[in-house]
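As structure tokens, the structure follows; a few thoughts come after it.
Note that this complex is displayed minus one protein chain, with the remaining chains in position.
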Amino acid sequence: MSILKRKASSGRKRSKSIWEQSFRRLFKNRSAVFSACILGFMFLFSFVGPLISPYSSNGIDVTVMKHPPDFTHWLGTDIYGRDVMTRLMLAGRISLTVGLASMVLSLLLGSLLGAVSGYYGGIVDSIIMRIADILMSIPSLPLLIIIAAMLSEFKVPTDYRLYIVMLMLSLVGWPGLARLIRGQILSLREQMYMKAADVLGLGTWRKIFHHLLPNTYPLLIVVATLSTASGILSESTLSFLGLGVVEPTSSWGNMITIANNLIDFQKHPWLWIPPGAAIFITVVAINVLGDAVRDVLDPKMKGR
Amino acid sequence: MDRPLLKITDLKKYFPVKGGLFGRPVGWVRAVDGVSFEIFRGEAFGLVGESGSGKTTLGQTVLRMHGRTSGQVMFDGLDIHSLPPKEFHKTHTRMQYIFQDPYSSLNPRIRIGDAIAEPLLAHRLATRADVGEQVENILAQCGMAARFMDRYPHEFSGGQRQRIVIARAIALNPEFIVADEPVSSLDVSIQAQIINLFSDLQEERKLTYLFISHDLGIVEHLCSRIAIMYLGSVVELATRSELFLNPIHPYTKALLSAVPIPDPERKRSRIVLNGDIPSPENPPLGCRFHTRCPYAKDICREKVPEFRKVKDHHQVACHLF
């Protein structure tokens, strides 16, 4: 980021960056550290776990169908005799990836469009904001369901479904973000230091990307964490409805589908409790972390 | 003193007052209303006025930080307000602005070394290889150590920040600097340091200043010619000695007598002005000052006084003289 390269010989003490200072404060926040640990565990569980697991995702074993948890299958087996634990791990991969990827995508779209909209104003602003308004005024769940239904109609291969789900989620995710960023940029643009940047004759892109956007990072980070959580939730909802990630690929959402069956719901709770708990724990952890990050980055919010 | 470096002719800047349906302008704030003066190369020109007098707007209009309503700003033969964008961009290296509040004129997320380096690179006055050295030199000239380059603005006190802001402005090696109340938010002992920095820089770099302030003491110290502004127009303009020894305009006299002097034993004859500055949205007819002037006559209420020369180097806008 810095223009000036640090001279190793001059020995001047580089003061701690704003990020370092924030991280330090975050480490002192107990609930933040706790939820970060949980999230870390979730990631390890999902991405490293399957490598250790002796079972494969589609390892159908008709001899042990709907087997309750024991020492060989820690979370039991499902209706095809596949190991629930292994599937839970692989489902975690999908759900976390979808959540993160849709967040990154909508963050990029939202911050770019929001910044451009806020900086230029006028007709550019009007066009971008009207598009955002339209997208925001359509209820997102029905929209997603309709798109998903169309996808099944066109027989889109199941492997691609995953990517399309991500795209859909970021499509409905960016307008809110763009609005937030635009609002911030609008007020930042009036700051004295932006006027100073004008008088100093700095270029437009430099002003947007080096002066304005970094000042919105605190907000962006908070929104990013929270939108990851909502991405995971939306993906689960879609998959639960059979419109997102579909069998045989597993996701936390489509694993719970089993609870639709009253007998499985009552007699085989190991089939739906683990994925449900995974969603719950992950989302709560992300939200708690998001709140803590907000407190750290925006000291004014403290104590309210 | 031959050709003026800056020549302002009948400059006006009105801001619309939005109101009614669809935000149509319902009135105009006459922030700057017909100001003309010249600034010569190498001089420090003081512009004094109270809040609402339009002095900041004038300073910003001179640098085209926003458009003008009418009038002309000529800088070294260039008509600033009608330059095409490319040419205008070049003037940034010749004219700079220093803001009042050093706390808000530095971006909190940019290290100060970068803040000074950026404009140098934007105008190709330095290469990435030698920019560090240049920044160090400039900082040194403004009394700051090179080791501060990697710090963020919030780690500095007000006085240090103002030094950084000054360094950033003079890094581009401008000829002309508009300084808008650069010391008014600083403590007295720090004010003196910054004022001395201004005089040192002027000597070393042959700078020309338009120094905007409400503080007559500071302006007397730093500026050789001084203009007094009231409600958007200049009421008196004179050299330092003329203005402080023989003030003519009643407003100048009142202003001078209102400045607190650190001497409890001094008997003073104070001219106390009644009331406040009227709103620039709805300025009084005739002489702008007549509502508060202790000597106002009938003509003052009817006719706008002409801004004319009464002596060499002394102009005033008053019917009484």
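Order as written gives the chain letters A and B; numbering starts at 1 within each chain.
Just so it is clear, contacts are C-beta pairs under 8 Å (C-beta built on N, C-alpha and C of every residue); 3 or more make two chains touch, one makes a residue touch a chain.
Quick note on the criterion: contacts and distances are computed from a predicted model.
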{"item": "Record-based protein name (UniProt) of the chain missing from this complex, from \"Oligopeptide/dipeptide ABC transporter, ATP-binding protein\", \"Xanthine dehydrogenase family protein subunit M\", \"Cell shape-determining protein MreC\" or \"CheY-specific phosphatase CheX\"", "value": "\"Oligopeptide/dipeptide ABC transporter, ATP-binding protein\""}
{"item": "Chains on display which the left-out chain touches in the complete complex", "value": "B"}
{"item": "Touch with the omitted chain, as defined above, among B:Ile195, B:Met229, B:Cys287 or B:Cys300", "value": "B:Ile195"}
{"item": "Where the unshown chain meets chain B, residue by residue", "value": "50-51, 157, 159-160, 187-193, 195-196, 199, 214, 216-218, 220-221, 240, 244, 254-266, 270, 272-273, 276-277"}
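What we mean here is this: only the chains that are shown with their structure count from here on.
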{"item": "Whole-Å gap separating chain A and chain B, where each centre is the average of the chain's CA atoms", "value": "51"}
{"item": "Contact set on chain B toward chain A in their complex", "value": "63, 65, 89, 92-93, 96-97, 99, 101, 104-111, 113-114, 117-119, 121-123, 128, 131-132, 135, 146-147, 149-152, 155, 165, 168-169, 172"}
{"item": "Of all residues in chain A, those that touch chain B in their complex", "value": "2-7, 10, 12-15, 18, 191-203, 206, 210-211, 214-215, 217"}
